[in-house]
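First the structure, which I've put down as structure tokens, then a few questions once you've had a look.
Partial complex: the chains shown occupy the same locations as in the complete assembly.
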Amino acid sequence: MSRYEQGIEKFREIKGEGAEKSLERLKSLSPDLTRYIMEFAFNDIYSRPGLDLRSREIATIAALTALGNAAQQIKVHTICALNVGVTKEEITEVILQMALYAGFPAAINAMQAVKEAFEEYDKQNPGSIKQAGGIDIHKKKAISA
Amino acid sequence: MSRYEQGIEKFREIKGEGAEKSLERLKSLSPDLTRYIMEFAFNDIYSRPGLDLRSREIATIAALTALGNAAQQIKVHTICALNVGVTKEEITEVILQMALYAGFPAAINAMQAVKEAFEEYDKQNPGSIKQAGGIDIHKKKAISA
Amino acid sequence: MSRYEQGIEKFREIKGEGAEKSLERLKSLSPDLTRYIMEFAFNDIYSRPGLDLRSREIATIAALTALGNAAQQIKVHTICALNVGVTKEEITEVILQMALYAGFPAAINAMQAVKEAFEEYDKQNPGSIKQAGGIDIHKKKAISA
């Protein structure tokens, strides 16, 4: 399997059901950029053993919030984070914490993107709506990740 | 206990032995700024229950790397991360991953700061030098955090 | 009165009539983030005696322009600035000056946000439409601020 194919496989593992749609949108924008993202980001980096996927998604959401110009990417990685077992509460905590390092406007804008991603996720995963206050079935996946 | 004192206590828990020195340096710069950092950052945010300290430090190091102008703060939070049980390997993985979101220059500069913090940490914790390849005694603390 | 309540009071003083609506929108996004903004931003910082509110709003608009990713916040603080006595001309001057420090794209984008805020302000304050060329009744408030 090529680096590209392995990257796509990793991306599917992280992004879940919406992976194909994200991939198609990215490819329609630029096949080359898509290839590098799958090869370098998802095959080379996200597949490295030294850090679990939960922590990787937490790091990514923190960084995207700090960058301040990546609302679309925050949405994508909020879904990814939920899929690998980060809870809604934990994602919200990361955004709140970013107020300390990137200021309130960056935190407000990221919170808006996260909220939209939560709504999209709930629509596609009706059974998980009660996650915030109840049992997080996704968390189990994370432990083995 | 005041919010300020509780913040300092949390900061000591996270920063470990070097906390007093950091605190003194910050206070000599600005007592007011120090107060807000202890009150808002360490009492209000870092003490919130929704996210463990390991994940908080991972998020912070990711954000500081993405900001690109916070070498001194990366050093401080590398020590904090090690103290709450993030391993050197995990910190290094976070920096590598940031190349995807903030580019190679930001990753290179952060890696330089992290490396200097590792050396400082090893000097002050002679017993932990073998951490990367051996048993991480700090990790236990993190599980209960 | 709690820090939160005092922060809201300060926010109302600065934001004027639109304060409730801003507050509701922010709370629907995140009650915790709203609380920290009211407590830390408006109670702790904006209530400090060492700098008048006119200067504080000028500083904020300058910073938001330089950050380059805070159009919504520029709109909010343009209204705040007008409310505490900064004139439209002065706000426009701040944006123009930012071309020197953050470049033309940041200045153009901020000017767009400011213009939209001016239009919204004029709609809600019909009597103040002639401000730019006439007598600025808000300025009096600023002197005593």
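Letters A, B and C name the chains as they come in the text, with residue numbers starting at 1 for each one.
The rule we apply is simple: a contact is a pair of C-beta atoms (placed from the backbone, for glycine too) under 8 Å apart; a residue touches a chain by one contact, two chains touch by 3 or more.
Only a predicted model underlies this, so the values are computations on that prediction, with no experimental measurement involved.
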{"item": "Full complex stoichiometry in copies [only 3 chains shown in place]", "value": "6"}
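Note that in this section only the chains that are shown with their structure count from here on.
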{"item": "Whole-Å separation of chain centres (CA-atom averages), chain A against chain C", "value": "33"}
{"item": "Separation of chain B from chain C, taking each centre as the mean of its C-alpha atoms, in whole Å", "value": "34"}
{"item": "Multi-partner residues of chain C (each touching 2 or more other chains)", "value": "36"}
{"item": "Complex contacts: residues of chain C adjacent to chain B", "value": "36, 40, 44"}
{"item": "Residue ranges of chain A touching chain B (in the complex, touch as defined)", "value": "40-41, 45-46, 48, 50-51, 54-56, 58-67, 70, 73, 89-90, 92-94, 96-102"}
{"item": "Sites on chain C touched by chain A in the complex", "value": "26, 29-30, 32-33, 36-37, 41, 64, 67-70, 72-73"}
